[in-house]
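The other protein chains are all here in position, but one chain of the complex has been omitted.
The block that comes next holds chain A.
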Amino acid sequence: MDYLIEQALNGFSIGAQYSLLALGLAIVFSVMGLVNFAHGEFIGVAGYAMFAMAAMGMTDPLLLVVFAMATVTLVALVLERIAFRPVRNAPSTTGLLTAFGVGIILQNLFLLMVSPRPKAVPELSALNQTVDVWGHNFTILQFLEVGVTTVAIAGLVWFLKGTRIGLAMRAAALDFTTVRLMGMRANRVIATAFAISGLLASIAAIFFIARRGAIDPFMGLLPVLKAFVACVLGGFGSLPGAVVGGLLLGFVEVMLIVLLPDKLAGLRDASVFLIVGAILVFRPQGILGRRVELGDKTA
């Protein structure tokens, strides 16, 4: 029982990271129809930003976190301006290829400018200390992950419902032309979407780095894939769907760690995708997605 409660929180906290990443993907996708596969590299940007600052002698964890978040948000805005804006009106495959290109360039920048080998970023490792709560062992990090993610999602909901630019982002998901007719600048709406996706990714990145204590040039690959799966699972483009998909993915993963015997541990990721596939057989539109009419395939 103890073990179950501890693992439940573990599933929640890992799922929270996926949710944050998936939300960023979904926000950019909903306003401009772009699946930003360079999204995972935001984790790398956060990691190498912290590494660089630490190497220059700044080791205060709080400052490092703030610096990493600011850097990632800025990089997201810069990428939107120089890489994605020029191809905004091109076919969607062009945007997708641009995203892959941006990802590869960033990975190789990390590789060339620092090292192809993993580097230690131990400044946040203190968060892995366990604390005793009513006889259960939890880490400080797990509480932070769940708490901060909850606050971030609440903040996002407020932003989308309470501010004009937030309203415009929700409206643009369905009809961007009419949003422009209202006098809202398209550039502003899309840049804001990128800034938010970067900010959310930077939060996830910090947790990710705190758990691993190390960074490497390709650390963003698997997380962005998982976030993509979380989006598909929740219903692509749906923001609540991204959150639900991320949490579900985290739970399934932790559940498999618990249930699979050690001998089969290597099959963990395969099993996760098998379960996701099975869910999609029954709900192809995702958990919260709306079914799109695709025509009669039998005729």
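Everything below uses one rule, namely that a contact is a pair of C-beta atoms (placed from the backbone, for glycine too) under 8 Å apart; a residue touches a chain by one contact, two chains touch by 3 or more; residues count from 1.
By definition in this document, contacts and distances are computed from a predicted model.
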What name does the UniProt record list for the absent chain among "Dehydrogenase", "Cation antiporter subunit", "Cytochrome bc1 complex cytochrome b subunit" or "ABC transporter ATP-binding protein"? "ABC transporter ATP-binding protein"
Missing-chain contact, candidates A:K119, A:H136, A:R170 or A:R212, resolves to A:R170
Of A:L127, A:M184 or A:V276, the residue that touches the missing chain is A:M184
I need the residue numbers on chain A that touch the omitted chain, in ascending order. 161, 164, 167-168, 170-171, 173-175, 177-185
